[in-house]
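Note that one protein chain is taken out, while the other chains of the complex remain in position.
So, chain A:
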Amino acid sequence: MSIFEYNGSALVAMVGKNCFAIASDRRLGVQLQTIATDFQKIYRIHNKLFIGLAGLATDAQTLYQRLVFRNKLYHLREERDMKPETFASLVSAVLYEKRFGPYFCQPVIAGLGDDDKPFICTMDSIGAKELAKDFVVAGTASESLYGACESMFKPDMEAEELFETISQALISAVDRDCLSGWGGHVYLVTPTEVTERILKGRMD
């Protein structure tokens, strides 16, 4: 079994009209056994920047701690928040540093950049960035997520409709993946507020 499938995860981020949504499943497993049903995979870097980390949970946690460290120092030195594009370049560099002994993680980065323009990207475990204008997916359920997002996504959705779409895409995708599920965790971010919601799906 691949090391990326050890813990199980599903991550998706979608762009709407002047807003974005980032969602994850809640399962933490050790191969076939479920250990936790409330495991956090999406982290807030600042109010307009979120990162989700799929893959091996220990690497996700360590990588998150390193990124928070770098971001805090940046904030102290430069006296400003990091733009999402800048943060994505930083994550890519941090991952490539470990090119020959990588973190087994796939990050999904979502944020509001200059003029509150939504920005999303994902990358592989050694930092190859993939920018997208509509949605990005990661984790063991990624193939199902690609299918679900492709069919459900529409450009320029307002916040509420975006929330419905991303939730439906996440739930239907994780229901086809035995390693992810046990509900969903959705963050909806607009220039003025951040809304966090828990979804209830098939609890298996």
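Heads up, the rule we're going with is that a contact is a pair of C-beta atoms (placed from the backbone, for glycine too) under 8 Å apart; a residue touches a chain by one contact, two chains touch by 3 or more; residues count from 1.
In the analysis below, contacts and distances are computed from a predicted model.
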item	value
Omitted chain (choose from "AP complex subunit sigma", "Proteasome subunit alpha type", "Vacuolar protein sorting-associated protein 35" or "Histidine-containing phosphotransfer protein") - UniProt protein name	"Proteasome subunit alpha type"
Full-complex contact with the absent chain, from A:D38, A:E78 or A:E161	A:E78
From A:I3, A:I35, A:A93 or A:A128, residue that would touch the chain that is not displayed	A:A93
Chain not shown, touching residues in chain A	77-78, 83, 85-86, 89-90, 93
